[in-house]
Structure formats: C-alpha cells, structure tokens
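Working notes, structure below.
All protein chains but one are shown at their positions in the complex.
Right, subunit A next:
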Amino acid sequence: VEPHGPVCKLLHLHLIMEVLPTYMDVEHSRAYIDQLYSNDSHKCFQAVSELKFAVIGSVREKGTIIEQGVVVRLLQILRSSELDILLKTEVVTVLNSLAKGLPEHASSLVQAGLLPALWEQIETCAGGSGTSAYTQMILCCLRSVYRQGCAPPPPSWDHKLLTTLIQHGYHPPSNQECVANILAHACKTCEQQQQLVDAGGADLVACMLCSPVSRVQLPALHCLAAMCYKNERVSSILATKSYGGKAVPDLLVGLMARDRPRDMQLAAATSLTFLHRAGALSADDPKIIFKTLQCLVRMCRRDREVWERVEAANTLAYLTEVSTELQRTAAMTDHLIHTMNDYLKDTTSSAGASAPQGICGSPISCRQYDNPSTWPELMLEAALKVYASLGANDEDIRQRVIKTDGLMNTIVTSLSAACPAVQLAAVRCLHSLSRSVHTLRTTFQDHMVWRPLMTVLKTSSSEELVTVASSTLCNLLLEFSPSKEHILDQGAVEFLCGLTRRPHPGLRLNAVWALMNMAFQAEHRVKVSILHHLGTDQIFRLLSDTDVHILMKTLGLLRNLLSTKGHIDQIMQCHGKEIMQAIILILEGEHSAEVKEQALCILANIADGDMAKNAIMSNEDVLKKLMNYMVIPNVKLQIAATFCISNLIWNVEEGAAERQNKLRDMGVYKLLQNLMTTTDTALFDKVKTALQQFH
C-alpha cells in the first residue's frame, strides 16, 4: 500500500469531502481526466485531486494514467507560471505517486521530461522557505524517481542547483531524506563526486549521519559511499570531516554497531570500505581490520537475507582485494571460506521466493535484487569474488580455498556461464589461484582449466573479462605449467598476437607478457610461430608503445626469443636486420635505464650466437654505442654492455681473434682496463672475464 502523506492530507482535507462523492460516481468513466485540460483552475484542481486518489496505491491505475499521456498535461501545469502553487503541489503529489510505481513508470516520467521540470521548479522557489509544502513535495518526487534507478544523473551538476539542493538537505528530516537519496543516486562520476564536495556535500553528509532519524542516516550513508567510491581526494576530505565533535569514520563505526538495523550496518561498512580503498583509512586501522571486516563477514552469514549476503560479500571482496593482512584476517574470521561455499550451493533455496519489498541496498546495486531467479547467480558471483580476493597473495589461504568442496568444478562451469558477471568472477578467482605454482601443476591440470579459459578469451567481447583472462593465461604459460602445451595447441600464439593489436593497453600488456612467458625456453617452432604471427612491424609498434610496461615486456619477449645459440642464429638470419633496428631504436630513444638495460641484454644474447655476432660486429655504430655504455655512470648498463663485449670476443669461438683485434683497435681493451678500477664487484667480475678473453 502506498501511503499518501500528511502533507497533502493537511492541505486538502477540506476538499476530500467535496471531491470524494464525485469521484465515486465517475470512477469507471474517468471523466476527471477531461477536466484536467480545463482552463478553470478550480475544475482543474478537482481533477488533479481525483487523479491523486485514483493513482495512490494502484500500480495498474498508474500504468493506465501514464499510457493515456496525462503526464504531459501535468508537466504543462507544473511549468505554467500563472497557476496556483496549491494546484502545482497537487500535481507533484500525483507525479510522486506515479514515480513510486514500477520502474517503467518512473522511466516514462523521465522520458516525458519530468526531471528538468522539477529542477526548474526547485530553482524557482529557491528563494522561498525550504519547508514549504511545495518544495518538500518536489524533493519527494525527485527522490522517488532517482530511487527507481532509471534516472540518468546529470552529466555535470549545475553548481547553483547543487547548492540549493544541499541547503534543503539540512532541514527538516523529510527533506534531508530526499536530498540524501537524490545525491546518493545521482553521484556516479569522479567529476560529480568532486562537485558535490565543492558545493558543501561533505559537511551535509556528516551532519545527516548524526541525524536521530534512521531514514536520513541510511541514505546519508549511501551518499557518502557514492561520494568516496574510488575517489582519493574526496575520501580524504570526508575522512577528516567531523560533526558534533566526532570524526566521520567514528560516526560510521557507531552506525555499524551490531544493534543497529542491518541495512544501516551494511551501508556503514560499505562506506568505510570505500574510504579504505581510496586510501583515506589504512588497512591496519582498527576501524577497518576489526570493525568493518567483522561486520561484513557477519553479514554473509546464512541467517541473513540474500541481498544482504550478496551485498556484504561483494563489499568484502572489494575490501580485501589488495591487502594481504586483511586477506589473512578475513580468511580466519567466522569460517568465511566455509560460508562462501554455502553461496556456491545455495542455488535452489530462492526458487520460490517472491520479489522482496523495500530492499534498500546502495545505489550501486539499485534494483539488482528485484528478480529472485537471479539470486543464485548473484551469490555465486559474490562468492567467487571473495575467493579471488582471499587467495590473491597468501599461498596458505589459496590452498584452503582450493580445497573448498566443489570449488574448482564451479569455477570451470562458471567460466562458460551465460552471465558475463559470473564469468568475470570465475576468471578473477582462477587468476588468484593461478599464482600458486603448486596449483598450476596439480589442480589446474586435473581440471583442464585452460580449455574453458581459452574459450572465454576467444569468444568474449568484454575487455575487462579478456584482461583478467589473459592475465591468468600469463600464469598458465609459465614454463613449469603443464598447461602450456595444451594452450599452444589451442592456437594461443595467433590469439595472443592478435591481442597485442588491441587498443586497450591492459590487453596489449597481458598479451606481450603471455608471449614472453610462452617464449621462455620454448622450442624453436614456437618461437618461429610467435615471430611469424606477431610480425616485425608489430614488434616495432610495441616497442614504440607509450606504456613503458608494454615496452619492457616486448624487450623481454625478444630476449626470450633470442636465447640458446641455435635459435639466435636462426632468428637473426631471418629477422636480424629488423631486430638490430629495433634495438638501435631503443638505445637511441629517450628511455629509462631499465629499458636500455633490457636492450643491451638482447644485444648480449645476439652476441652469444655464432653467426649473429656479425650483426653487431658489422655495425660500428652499435659497437660505439656499446663502448659508450661501458663508461656511463650506471653500473647496470655498464655490466650489460661489458657482458655483450665479453660474448663478442669469447675465445673458443670461431673468428674470435679477428673480433678481438677489431675491438682492441677501437679501444675496447683499454676501456676494459680502465674499468678494472671499479668498486662494483659484479662489474669487476664481468670486466675481468672479458679481459681474460683477450689474447
């Protein structure tokens, strides 16, 4: 039953007597709709009143009224400047009631242009008292629309409007509730978060947290969470705000106490989690590691509502995603690993459940729990995310997670699930678990996880999914992983080389990384295949990538390709020219010492080949560069360059004397002798070895 509030009751009590009998008579004919268009404001008012009584509490009636296009007329009344405020209030009451119907109803109101009309009205009566019934009603209506989750937040707030809204947020409680809800739902982007803080939103939220009214506190918490989500700047401001002598984080802990309503506990825990992840509170802060963590784990328990459990698990996964300390604590708190196993199995319990009423999750998960048939999926997703976070860093926890009954099977089946969110969670989980050497060798092999993983990679269009999946693939391609061969058989080379051409830098990085791992101590045919599919053009492109990580991994790939004499010679024979060009490109470019070191190491590898040596020896420019690097004040680069020289002049090899002579003529010998004075032992050893090669 939808309550219609005392505001309209009080205002129009005298009218009810007058209106009701007429209403009864015309109930079925809806004659009052015609009167809506009347120019007589009294008649119009009566019609709106009748409309109000018709729509309040009846979803069917709301739908019909919207279908009949009445909304347009209502908005027209709203915008007309000469019409009475009493009539307008009545109109907004009707609109509010309509907005409280199905989400579709709210959507069609938004499409009809409700929001700008309401904002306009708020502005118009901004000068008047905030407690006026009209303003209150407008705020209520905005609140109802936003809570339906179908209203797009304004791309950017109008500062004046935002300031007005925040002013309304201080008094009375009904307005506070509305403003908190609106802000919570309309704060999505980093820009909006900043705007909100700039307009005084942080102080308002701190004030509302101290409200004695839980219906203000709860949306205030949601608003706070929305403001500080992934926003370091805003979070640090909020964390230092205080109200009534208590800092916001302490207020949040108070609202998270066990005897608070559960939705409040959850919302407070979410806010603290976001503050932590945005760097405003450290992981070892008791408010985080004791209070927030315990609260969230508690909320995952079986005796809670499904939506609470899902929400709590998702937040918990986010809370523990990075910090090893939090992961360890969570793993031992209240049988969490075991509790999550329940989530995996809890697939039937909600089958017959009806749609829950009055779920007040955060705006982030708005309307997510409307359909009970999706609950098992949501639980599965949440649990997999928790497992992914728990197992991210600690091998002990990872082993405990893997031993969870049926988890591996669930992951494998979830990889091919229809729901992308579940797939993503499964891949995340797999990624965490793939950091274990032991698991790679045993469990992953037993479950042939590479098969569904490759399918995901090849079929998914979601960048996020492919990023995590390719990251997992990197680990599966490590040389000790038995999956490596199978993955190669699945056409991984071609796929990964394709991936290096994607615009998303994360994808390119993972692809090169995977190729690098793949090339490590690989058979010749694999290396040839990589070079073939990647192509030298693409190598050049990757080497000029703006992302230094990609550049480093590409050099690593080259290094891995150019290892062992036989391979070096063969590869240099085919691609020597391009490779040398690439190296020169790097050595001449403006790069960090690490990058250049990698390039020098590749040169050293090339110098290890038999024929490949000529590629360097014949290029005086490169030789001069090498000599140059031997004397620059960076030990790592000096070592790499000396190592390369040492390979070039290696004694037992054919043509060594000739090369030695050439280099001696160029002054390398003298350089080396000079370097003998170095204090760096590693460099000294390299220099000594090199000198010993000279006859």
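Quick note on the criterion: a contact is a pair of C-beta atoms (placed from the backbone, for glycine too) under 8 Å apart; a residue touches a chain by one contact, two chains touch by 3 or more; residues count from 1.
Criterion: contacts and distances are computed from a predicted model.
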Undisplayed chain, where the name is taken from the UniProt record, one of "Ran-binding protein 9", "Large ribosomal subunit protein bL20m", "Thioredoxin domain-containing protein" or "Ubiquinone biosynthesis protein": "Ran-binding protein 9"
Per the touch definition above, residue among A:Ala31, A:Leu83, A:Val213 or A:Val322 touching the missing chain: A:Val213
Contacting the left-out chain in the complete assembly, out of A:Lys43, A:Lys188 or A:Arg260: A:Arg260
Residue in contact with the excluded chain [from A:Cys178, A:Ala317 or A:Ile586]: A:Cys178
Candidate in contact with the missing chain, chosen from A:Trp119, A:Tyr170, A:Tyr243 or A:Phe290: A:Phe290
Hidden partner chain, touching residue among A:Val94, A:Ile122 or A:Cys140: A:Cys140
Residues of subunit A in contact with the chain not shown: 2-8, 10, 93, 96, 136-137, 140, 143-144, 172-174, 177-178, 211-215, 217, 254, 257-261, 264, 290, 293-294, 297-298, 329, 332-335, 358
